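A protein chain is absent from this complex, but the other protein chains hold their places.
Should a chain be cited, it is by its letter among A, B, C and D, assigned in written order, with residues numbered from 1 in that chain.
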Amino acid sequence: MLRFVLRRVALVLPSLAGLLVVTFLLIHAVPSDPAVAMAGDAATPEQIERLRKQYGLDRPIWEQFAVYLGKVATLDLGESAFTRRPVARDIVQRLPATLELTFCALALSVFIGVPLGVMAGLKHNTWPDYLLRVFSVLGIAVAAFWFAIMLQLLFSMQLGWLPLRGELDVSIARPTRVTGFLLLDCLIAGRLDAFADAARHLVLPAVTLSLGGLATIVRFTRAGVLDTLQHDFVFYERAMGYRRLRLIWIYVLRNSVTATVTQIGLLFGGLIAGGVVVEAIFDWPGIGSYTVQAILTGDRQVMLAVTLLVGTVYAGVNILVDVVHGLLDPRLMERT
Amino acid sequence: MSRHGRLGRRELGGLAIGAFAAGALRSAQAADATTFVSGFGLPINLDPHQIFDVPMQAVMLNAYDNLYRYQGDPPKIVPWLAESHTVSADGLTWEFKLRSGVKFHDGSPLTADDVVYSFRRMLALALAPAGAFLKILKPEGVTAPEPLVVRFKLETSYAPFFAAIPSISIVNPRQIKANEKDGDWAKSWLASNGAGSGSYRIVPAGYRPLEYLDMEIFDGHFLGWSDNPKPVRKIACRPTKESSTRLLALLDGSLDCTDTNLPADQVAQINASKIAYVQKDVVMRTFIIRMNNTKPPFDNLNARRCFAHAFNYMGFITDILGGYATRDPYPMPDTLWGIPKDAKGYDYDLAKAKEYMAKAVAEGAPMKRPFELHVQSENEQSVQGAQLFQSDLAQIGINLKVVGNIWSNLTTAAAKPETTPDMWVHWVSTYFVDPENWVGQMYDSQFHGTWKASAYYKNPEVDALLRKARALTKQEERAPLYEEAIRKIMADSPDIWIYNSMQLQGLNKRIKGRRFCTVGQGAEMRWVTLAS
Amino acid sequence: MIPILRKLGRDLPAMLGLGIVLVVLVIAILGPLLAPYPEDAAAAHLLRRLKPPSAAFPFGTDNLGRDIFSRVILGARGALSIALTVVSTAMAIGVPLGLIAGYRGGWLSETIMRVTDVVLAIPQLVLALALAQLMSPSIESAMLALSLTYWPFFTRIVYAETRRLSASLFVDALRGIGASTPRIVFLHILPNAISPVIVRATIGLGFTILVAAVLGFLGMGATPPAPDWGLAIAESRTYLPRAWWYATFPGLAILITVMGFNLLGDGLRDIVDPRLRRSR
Amino acid sequence: MTPEPILALRDVSVQLGGRKGLLRRTVPPVRAVSGVSLELQEGEILSLVGESGCGKTTLGRTILGLQRESAGEILLDGASVGGLPSDAARRARRTIQYVHQDAAAALDAWWSIGRTLAEGLLIHGVRDAGERRDRVVAMLSAVGLDPASARRYPQEFSGGQLRRVALARILLLQPRVLILDEPTSGLDMSVQATVLNLLLDLRERFSLTYLFISHDLSVVERLSDRVAIMYLGRIVEAGPAKELFADPSHPYTRTLLAAAPRLSGRRASGQSLVRGDPPSHATALPGCAFFDRCPIGEPACQASMPPLEPIASAHDVACFRAAPSGAAASVHHRATTARSAASSDIVSPLRISSAKPSLGTITVRQ
Partner (left out) sequence: MMPVLSVRGLKVSIHTDDGLASILDDVGLELERGRILGVVGESGCGKSTLIRAVMGILPKGASVDGGEIWFEGENLLAFSEAELNTGVRSSRIGFIPQDPLLALNPVFKVGTQLLEVMRWHAPDDGSRGNARRARHVARLVSLLRRMQVPDPEQALESYPHQFSGGQRQRLLIAAALACAPGLVIADEPTTALDVTTQHQILLLLRELVAEFGISLLFVTHDFGVVAELCDDLCVIYAGQTVETGTVRSILDAPAHPYTRALLACHPDRATSFLGIPGTVPSPFARPSGCLFAPRCLDVRPLCLSARPPQGRSSSGAEVRCVQYA
């Protein structure tokens, strides 16, 4: 097991290095001059030139890359040219919010999607299957921003059940930061009022974000169940008189979710990057708006750091997916 | 969803279950009478010596103080930390007499040394706010001859110096020095902290860049609070990122004010609500379509005039902006001094445009080539204006392509005439209230290379007039020079000047005592009271 | 081919999807003929801004007084051409790489698959936005960005299929009778591997339309006055919720089209999925 | 003096798999085939018999050239064709062809049968499309299929028909040696019979030499001229079919014969001659690989690998305990008994090994 994980980590490192090179080149090919943006609206050409020197922007790109690599090696992601804060600190501050949202959205997709997928698989090519498929595809097809606004109108404006935006009401004091995950911090601080409020703030964005994943999970679980049902062992287990519910939800399901788990891994990467729209609409203080801001201002350090971060999370989640695969199916672990 | 734009919750009031659920679940959204939830955008960081833009004003005016400050509408420059000032006859030596008894947030007194330190820090960082000072002021030119007197020795006479004085915030050197690293003037630290003396103090734990910022009242502010017995005690800045969310939050009561870029189309909706209304204020912020005068056919006067006549000014202002802007045919706000009121601007007249086009073509101008008009794609208004222009130009046979772009790319591109687009759209806001902010920096060829001068207009006569006006200190002497320069500029039609903005801001009706000034756009909170 | 169509015929959602796709295709091809106001692709009519749906304007008008119905119809062509361009470009890059990596093995395969991993790890949005900046935001840069981020999916599929197929008996038999590598790869493995590719491509068409809309929403996709669905929704945000029709109809157009491609892809997948082939 | 064999293998070994790595479990390569020598005379049917995993298919693929041998020599018509990478090996050995066990899986489901058959001709240089068509039609008739079936696709054929298609495809290439890998496995008895019949018929008509890989002893017995028994990558006994079935010398051969179900056979009862599971390379021990299942094994068998040596003319056995034909009457007797009737009288391996007869034979062999 340990060997398995170590091997995967070792395989990931060159990929991340490659990712860094690609992103570095890409970002540096962008014509936007960070010095111009950094100097601000009222700056003079002399001021801009000075900044360019100060930040080594006038130096050859490989020199800039070498300097950057040296820093990354010591986990120093540099300082944002704009916020003047260490990028690592900004990310540490914001990532938990995004992760919290992503986890909740994924959990929603999984807890709803897997049972629906199983049901669709069992009812293959009947009306319930058709309806489930159409509805799950609706989830993918509906534009998230449109759906988000509809949710806001219904649940915040008309019914007034859920807050419109943000992660905590202004009237509620933030709990002391321990983990950075607001819900956890509320619990650690024993602040149930804040926890309830934070949870309510989480509902609409999480529901919106879960939509796209839901369809994918339904789709792959359904295919997995259909596949598993073809296997001889299902007939055998029926012939041996397994209880139907246990047969489906334990014995069939565990064989069926391998592809779903892979998809969850892929979704996770996509959700982190794709949460931008949802974060914008719900004013969620996560990594998404930070990224967009960085791109709009040409904040290279932040763009690099975010790419590296998303790449790392993506790779990490994929390792996790492999581990889960191994736990689900003992045969896989032995092949390593 | 209500089709009438009125999101009256009462429409659903009949639904007992809904009402019950709403009652049961709705949190204490009923806004607290001493907390103001602000929708002003946040600056990219909190250091007033690094950032100088509109969102920074909302932080600066509340958390810091300046020697002088713009107040009122139209704006007047009034004493603030300084009681008064004197200027030498040659316009080179300025002395400011400070108030006594001013305290920083940490309780230490504010003295002339602190002012000197603040100016020197600003000059050393040499970032945006320093733009107006770098050429005329050396660090050693700022001194404190007496504990409450600050003296500036300028290198050259520069009239806008005084107009720019309110843009510099006075910071607390003791706090700064305590957080300095490697002689960085604590610019990392101040980027997410406050070190001022303003009416409100920044709560560092309540700050996440670009997301939220909490400020709490500073009871020891030098002006005292006798003029506002029931002030806002906490300013919670919660900027919105989406225009629809902004609108909903305002109508929902969870936002007390929006930022000042409310689209005209949302005005009716807000005004129809019970809880909020739209405040209209005339500001000095001109909307311009730039032309790159170095690129043919824009090097041709008739071509430029053709374009100037092809924009449907009133259609844009009346129909698209709902009338919430005033036609401004001049290259700067028509409310500012120095405007030649007799000069006639360009009007929408496709026939004339065609005439000029024919002339330009006769002179060999390549009018048939496709043109690019760059807009900031995230800005709805500029996109709409561009599309309107596109539609009209198509009628006279000009092929215009609207290209979405972003600010940082555009300003980078504008640094060289070759990379500057054919045309692009932007506003010029009030950085300081002086013609220098507009025509001075836009049409004096010495500024070529900055985005403000991106028309690359060059007229030696105009250059001479503008330079002369810059060096004089008296407004009466300067005004005729600017009027003369503007007449010449307008005759050359280097750009298409469209309107001076009317600022639209959605406000909760509980807000009382708001004082508006074009500088800061009404973000200064110290007189605001929240009615219950 | 015939049995595939017959099986598809019994799958109602897939038929619904096929129907939608065909209708959208027809609309895309005949667009200007079907739209009541074809000139509204670019015109501006300030006097009829933001009119609600009526007989004259079934979907209402937008912020420049243009007929939304016409623009929705005219937008189909753009949406489809983006989707087709992106997916075919991604296929053109991804499929050959997958074939090479899957059939050859060794360092070349390793390199290709590692590069694929790297590209998969680049946040799509970051790449799209960076390219949008690099080339100025336009439909072309959006398409390039999407193509560049989408090809690894094809590489992975083709790689897995090729690995599976090159270990299969029929390829072994071909080697046995002395077939050359290009013959095996292009005449035998490629057709056999193409089914999942087509499925992925079909779903990808829908996906691309959606992502292009998101890019439009972020101002990085189509540029005005293109009658682009995503752009229309982005423009409409300012007018929500009052001008509900402004976002709703382009939104429905996206929804239905994406749904059509997805349903069709799902149906095709059911039929060609080798894991499901055993059924019946 | 026997004529020059059409195909000869000399001490051929094949290694499969194996990998190393810092973070990967190191897996040593598996010797799927070790030191196999075989000769195939023109026109004969040589059967290769063994249980799953014994290396018979690997050996077939190695002869064909799809798998590279790690040691040894392969001679085709007396000329060495070994040591080549697979493409070159296939060119050198194009007169050897291989018919897969699973005929359906060996055909590209996307290609019609006619195209698939013609493809082989195209690869082998028949440029004229008309000629290809004619030869395909002729060959389809030759294997007993309707020439119209050229337009049909593999999934439209039954298992028996697919075997015919597979044969037609290979025969079009005018091979001289056919390696038939379990050509009747998975077929019903009635179909199996017709396929075997066809194979014999085609051998006559096309002057073919067969290497017949199978585990079905009843088929092998009826079809083969010579038989080689494989166990864990080695040939443990080889000889003329009649002699080998009548007089099996290796204990494994006897085990196989005893285990095969027979129509005539009364059911076995009580203890079996057959012990243990078929072996895998992972559990291989030094010495005789069959030792752990051998009814007559003795400690010396564990010390070294018994070599394959003749016990009669053209009959080789790799066993220390197998006496030359006639010299070990008791063993011979038991074997025949085992074959023909219940094996109750040889079921006690303990008794046999405790008797420890003929240590002398071992010395002789050394």
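Definition applied: a residue touches a chain if its C-beta (ideal position, glycine included) is under 8 Å from a C-beta of that chain, and two chains touch if they have at least 3 such contacts.
Everything numeric in this text was worked out from a predicted model, so none of it was measured.
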Interface with the unshown chain - residue positions in chain D: 51-52, 158, 188-194, 196-197, 200, 215-219, 221-222, 255-256, 258-269, 272, 274, 277-278, 280
Chain A residues that touch the omitted chain in the full complex: 231-233, 235-244, 246, 251, 254-255, 328-331
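Rule of thumb we're sticking to: only the chains that are shown with their structure count from here on.
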Approximate Å spacing (C-alpha centroids) for the pair chain C, chain D: 52
Averaged-CA centre spacing for the pair chain C and chain A, given as whole angstrom: 22
Inter-centroid spacing, chain C versus chain B (mean Cα positions, whole Å): 42
Touching two or more other chains - residues of chain B: 1, 7, 242, 244, 248, 378, 406, 409
Multi-chain contact sites of chain C, meaning residues that touch two or more partners: 133, 237, 240-241
Residue numbers on chain A that touch chain C, as the complex places them: 14-16, 18-19, 22-23, 26-27, 29-32, 124-125, 130, 133-134, 137-138, 140-146, 149, 153, 215, 219, 223, 226-227, 230, 269-270, 272-274, 276-277, 291-292, 295, 298, 303, 306-307, 310-311, 314-315
Residues of chain C defined as touching chain A within the complex: 10-13, 16, 114-115, 117-127, 129-131, 133-134, 206-207, 210, 213-214, 217-218, 230, 233, 237, 240-241, 247-248, 251, 254-259, 262-263, 266, 269-270, 273, 275-276, 278-279
Touching residues on chain C, where the partner in the complex is chain B: 42-44, 46-47, 49-50, 52, 63-64, 133, 136-138, 219-220, 223-225, 235, 237-244
